[in-house]
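There's a structure below that I have some questions on.
Selected chains only, in their assembly positions.
Going by the order they are written in, the chains are A and B; count residues from 1 in each one.
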Amino acid sequence: MKLAKVIGNVVSTIKTPSHQNKKLMVVIPVDASGNKIADAMVAIDHYQAGIGDYVLILEEGGSARDIIGDPHGAFDAVIAGIVDRL
Amino acid sequence: MKLAKVIGNVVSTIKTPSHQNKKLMVVIPVDASGNKIADAMVAIDHYQAGIGDYVLILEEGGSARDIIGDPHGAFDAVIAGIVDRL
């Protein structure tokens, strides 16, 4: 998993059915001090993460489908939890 | 997932059967401002993305097969949606 900071969200009208009514957040991977360590990526949110929140990103299809609760969904990265503090 | 910009397509006569009649697009990963953050990659298109469009790239075999609707296809990256605006 990766630590990341939520910086925005993605608006997409034309998208795959399993993404309907899901929030797609833009996040930036950070180190344990909150410093950016990689470029932006997009993760499905399941925990109402807000901009500025530090989150845990899980990058594995099976895990993402487990968290979202959609065994046939098209997911490769998901917000698996919100970090209390860095 | 990754944000990316479509910059071209790939023409291949000799290819695996599950790629027949599919569009293979060359895309460049970008950040939330549209700046290039990684080198070109190739993704299967399912949403009639055009050159210059910003798209969401999903990189996981199971998800790609779900989106394309071919449970035995040979896919590792797919355009999962078109971004309305960055």
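The rule is short, and it goes like this: a contact is a pair of C-beta atoms (placed from the backbone, for glycine too) under 8 Å apart; a residue touches a chain by one contact, two chains touch by 3 or more.
Computed from a predicted structure; not experimentally measured.
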Copy count for the complete homomeric assembly [2 present here]: 5
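Basically, only the chains that are shown with their structure count from here on.
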Subunit A partner contacts - residues on subunit B that touch it in the complex: 1-3, 29, 31-32, 37-38, 46-47, 56, 58-64, 66-67, 78, 80-85
Subunit B-facing residues of subunit A, complex: 7-8, 10-16, 18-19, 24, 26, 39-43, 60-62, 72-77
